[in-house]
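The other protein chains are all here in position, but one chain of the complex has been omitted.
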């Protein structure tokens, strides 16, 4: 299982004293990009390679708040569904699950038009481990 | 139907030249806060009044990209579901629907513990118009 | 004098209960973009026109905090200094000055190389009113 860590920064909190919910999508993006880079599906030198992960849908559930300075652990799992990639995420800190999420992605060309997933993605996604759904 | 407008700012775009998906949750929050302020359920002078809109779950669907400088129109509808408030949002620009979303909220006290929705909320939510679901 | 308004959003606050300082640069950018659009120096349809306002230096002074829901008023003044454009900003709310700032900009081409300011800019900047320095 791919694991990603994020330390909560001061600027990610809001006036309730907890991490603002919009930042969870940023943490999950960090985890997804790290996963894709680890699988050699995303090349930082060619940022257009990120456009195979265009966001179609996001869903985030908040179970417990996250606080300034905490080290969040994010587990990632991915699978193919037709021309889409589905990611699920599980965020933990303080030996608890703080949040669960799912994001659905499609490939876009430079004109932002929908295209098929590249062959290299299909190969990687076939080999990925997918446990039961988390959400 | 409550309507909110947001002009896309330069700092809300990413290297694909479109609005970054995490910012949609910020636009939908702006619309929700404006709705709550309009109904006198949220008082800027007492920001703790915002804690009755603690985010339990978000879901955002992206149909078309949004671009720098565009004037986004966001329709809002709200209803009560037990101790939760459910919001739905429809974002338009260029005479098209760009995005649909739903967020689910609960009331928290100062210790971030779950409490019932205040009576004032129930009264407002009873009178709210809810058309068929948008997502 | 060009005037711009920004309402402070919930997501712009931090755990101290005030607007996070990094957001001031975003508010000042909003004001600068609105100024440039007003002068027809920036075309939202051609976002590359924004690259004539590449940021070389920023300086922000914080005199008083800004709070959730406040309507910030930002005054803008601009002048040319050789191949640079200099902007100054004065932010008010509650009949007080909250912040003063200055940003310095240069023109870049698509390869992010320094170029001269376009003629259209020089014409506009000649006509701009510049009072004494604010910082």
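Going by the order they are written in, the chains are A, B and C; count residues from 1 in each one.
FYI, a contact is a pair of C-beta atoms (placed from the backbone, for glycine too) under 8 Å apart; a residue touches a chain by one contact, two chains touch by 3 or more.
Because the structure is a prediction, the values reported are computed rather than measured.
Judged over the whole assembly, touch between the missing chain and the shown ones holds for A, B, C.
Considering the full assembly, C:16 is the residue among C:3, C:16 or C:83 that touches the omitted chain. Contact between chain B and the absent chain runs through residues 10-11, 13-15, 17-18, 20, 22, 68. The omitted chain makes contact with chain A at the following residues, 9-11, 13, 17, 26, 29-30, 33, 37, 44-45, 47, 50, 67-70. Seen from chain C, the chain kept out of the figure touches residues 15-16, 18, 21-23, 25-26, 29, 47, 50-51, 54-62, 65, 112.
Throughout what follows, only the chains that are shown with their structure count from here on.
For the self-contact between chain A and chain C, the two sides draw on mostly identical residue numbers; the shared fraction is above half. Once the centre of each chain is set as its mean CA position, chain A and chain B turn out to be 22 Å apart. Separating the centre of chain A from that of chain C, both taken as means of CA atoms, is a distance of 34 Å.
Annotation for chain B: residues touching 2 or more other chains are 26, 29, 47, 50.
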